[in-house]
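Below is one structure, written out as structure tokens; the observations come after it.
Apart from one protein chain that is not included, each protein chain of the complex appears where it belongs.
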Amino acid sequence: MSGWVGALFVRELRLAVRVGGSGVIGVLFFLAVVTVIPFGVGPDLNLLARIGPAILWIGALLATLLGLDRLFQADRDDGALDLMIMAGRPLELIVLVKCLAHWMATGLPLVFAAPVLAIFLNLDPVAIAAVTATLLAGTPALTLIGAIGASLTVTLRRGGLLMAVLVIPLAIPVLIFGVSAADAAIQDPVPFMTPFLILCALTLVSAVVGPFAAATALRFASD
Amino acid sequence: MDPFDLGPHAGFIIASYTVTFGVVAALIAWVLIDRAQQRAALNDLERQGISRAGQRQDKS
Amino acid sequence: MALWDYANPTRFLRLVDIVLPWLIAACALAFAIGLYKSFFMAPEDYQQGDTVRIMFIHVPAAWLAMMCYSVMAISALGTLVWKHPLADVSAKAAAPLGAAFTFISLITGSLWGKPMWGTYWVWDARLTSVLVLFIMYLGLMALWRTMEDPIKAGKAAAVLTLVGAFNLPIIKFSVDWWNTLHQPASVIRLDGPTIHPDILIPLLVMALAFTLLFFTLHLAAMRNEIFRRRVRSMRMKAAASAHPAGATATAQPAE
Partner (left out) sequence: MTGPNGVGKSSLLRTLAGLVPPAEGHVRLEGGTEELTAFEHCHYFGHQDAVKPALSVIENLTFWQAFSQSVTPDGFTTGRMAPADALDGLGIGHTARLPAAYLSAGQKRRLSLARLLVTPRPIWLMDEPTSALDADSEKRLIALMNGHLLSGGLIVTATHTPLTLNKAQKLHLEPARDHPAEVPA
């Protein structure tokens, strides 16, 4: 009886990659943000190497958040959300599956793009591996936390910006531990695993809190 | 001269040519797969009896 | 005007069917000669050593990256000014090719830069403007993918292409200026006073081969795009007719 999870997952992935989907645009946004920062801070390669992990993390944060505003809104606009609520399936699990599919379509490409962009920022191989690992562990948390904001603003016509404002404060811990784990890998004496494990823990916690909070907000939003 | 001795930077040269070959191969594959898909869709629609304004594409 | 003879997609497709095999053959031949010459004939550069062989793909790819944008800009004019029915087909088919060639030139450039400059990437004016060009290509492709109606998408993309065509030189100048403030360019360029003919000839042959490759792929991609639009209009007809039977279409799919 768990075929519906697969069906929902496949549907979400299809919607993300087909015409009109937002699958690849997140990566493009990530590329654009990371490219534009050296214009702001100057082409000093040593400086870029030092702040590179932070640039990549902020780029990933913005790309994730800006892609999330349609997570539930598209389904609400055409009435599909109502049907999902009445389908007799746990809404928390629906939210989790939608987040997972969204992460596969937009978050995972960011992780794959990160090593390429890290080269532009003059990171050395160890730093590239560290940043990619932290993004892999941390971007699911961004999606799951962002889902809370997406569910709160689902009824608003132009909820995208408000959603970012609501979610960015909640995402600060993820950003702190993601960047500090990456930095720790660059500067040898500091241990990498401590902040990295905290980051993984944050992802796991948000996998529990995010779906419950989002499902609650969606139930309130449905009338 | 020996063409297979690419000097101290052989890795970079091989990588360059490999990447180029990969991208070009991907482009060719994209064109061919796209062509096959559109052909299949056209044939499918024609089998359903949908026709265009009297013209037929040759099946080359 | 000769171009108008091929305004009819069906006539254009017939032309493509005739020209394409010859183009493929010429392209294969040019690559065979070019690759042979670049590996067996060209000597090592006294300064760059064997890495000069990267130039044989890097330089043509960079030329094509720019030429492809010119093709798209002319096509955009064709869409907006002359209203040529195949112009936006041409522009849409060229965008992925332009992105791919720009990608090749970026990657081979950094693979050449690592042994020569000691780093994969510098925020040098020329490199940076190629990167901006790459983002422009990807943005245009995304625009086409996001809009369902190809006619509307073609017009929107044409506007963006033309704005980009005016803007790219400005970007280049501003990046030049920005960059010289911080760090003097220390780029060893191939276009020094003399290029030895042993290097120049393979380079030119490879450039010819890449250009032929571009036109081959461009024509093939345009043909696919015309088919895609036919499929689209036929599907709309299929959905509209409850009992599909020999009704005749009146709308041309690619106008």
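In order of appearance the chains are A, B and C, and numbering begins at 1 in each one.
Everything below uses one rule, namely that a residue touches a chain if its C-beta (ideal position, glycine included) is under 8 Å from a C-beta of that chain, and two chains touch if they have at least 3 such contacts.
All values reported here derive from a predicted model rather than from experimental measurement.
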Contact partners of the omitted chain among those displayed are A, C
Tell me, which residues in chain C touch the chain that this view leaves out? 148, 235-236, 238-240, 242, 244
In chain A, positions touching the absent partner: 3-4, 6-8, 11, 14-15, 18-21, 75, 77-80, 82-89, 222-223
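In this section, only the chains that are shown with their structure count from here on.
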Two chains share more C-beta contact pairs than any other pair here; which two are they? B-C
Return the chain label for which the distance between chain Cα mean and whole-protein Cα mean is smallest. C
On a C-alpha centroid basis, what's the spacing between chain B and chain C, in Å? 15
Multi-chain touching residues of chain C, meaning two or more other chains, are none
Interface hub residues of chain A, defined as touching at least two other chains: none
Considering only the defined contacts, which chain A positions touch chain C in the complex? 19-20, 24-25, 28, 31-32, 35, 38-39, 42-45, 119-120, 122
Show which residues of chain B lie in contact with chain C when the two form their complex. 1, 3, 6-10, 12-13, 15-17, 19-20, 23-24, 26-28, 30-31, 34-35, 38-39, 41-42, 45, 48-55, 57-58, 60
Given the complex with chain B, which residues does chain C contribute to the contact? 10, 13, 17, 39-40, 43-44, 49-51, 53-54, 57-58, 61, 96-97, 100, 103-104, 107-108, 111-112, 114-115, 213, 217, 220-221, 223-224, 227-228, 230-231, 233-235, 237-238, 241, 244-250, 252-253
